[in-house]
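Before any comments, here is the structure.
Removed: one protein chain of the complex. Kept in place: all other protein chains.
For chain A:
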Amino acid sequence: MRRNRPVYILCLVVPAFLLFACRSSRKLTADYYYENEAALTSIEKAYASLYKQRPFSVEFIDKGFNYVSLMLQSNRIKYIYEFELNEPRLQDTLARYQMDSAAIMKMIRQMKDIQCVWINNLDYYVDEQKRSMIFMSLRTVPPRIPFAEKKYYILTFFNQPQFFDNQGRLLANRRQRRLRKIDDNFFQRINDRVCYTISERFR
């Protein structure tokens, strides 16, 4: 009996482990959004407001969240620079491009706190009409699913309510029952305007 104890323990632990692994990740990921809704929507609103002044995107290029890549769009060309977060060059550059450096620095720090890797504005088309959304990638997949290969939790914030099928999957538009792909991923509903997916890549 004593000799078989490890086997019994394994028999109990392994199914419990598998049960945990098989929990509905959909519910957990939606919960993650609601638990951090204030921080996430604060970043989204700040970005949307700053983007109107000048189109830009921010990306953390290292795992330690110490270096950022800043993309600034002008009429003719987009500029991509890399900075250390505390480097004076970063604020100098923002000032040179006549951007609200205090507001952007605040947003970047909020991004770091919540491990947001990338924020960007993406264009998409519905019935040949151009629309845009805010695309936000977070470093950590909220439910720590064992052996999960997909590392990034991606949120999309649309300007208008979207259409979903009965499984909560994002559709191309009202008429078509075709699923919409964004950056090669299918998305799930969180609410009418916000969707999520879990991906191997943050863009």
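Throughout what follows, a contact is a pair of C-beta atoms (placed from the backbone, for glycine too) under 8 Å apart; a residue touches a chain by one contact, two chains touch by 3 or more; residues count from 1.
Everything below uses one rule, namely that contacts and distances are computed from a predicted model.
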item: Chain not present in the shown complex, as UniProt names it (candidates "Asp23/Gls24 family envelope stress response protein", "Peptide/nickel transport system ATP-binding protein", "Peptidase C39-like domain-containing protein" or "Aspartyl/glutamyl-tRNA(Asn/Gln) amidotransferase subunit B"); value: "Peptidase C39-like domain-containing protein"
item: Chain not shown: contacting residue from A:R54, A:K112, A:R169 or A:R203; value: A:R203
item: Contact residue for the chain not shown (choose from A:K78, A:R96, A:R109 or A:R177); value: A:K78
item: Sites on chain A contacted by the missing partner chain, in the whole complex; value: 59, 61-63, 69, 76-82, 117, 122-125, 128, 130, 139, 151-152, 172, 178, 180-184, 200-203
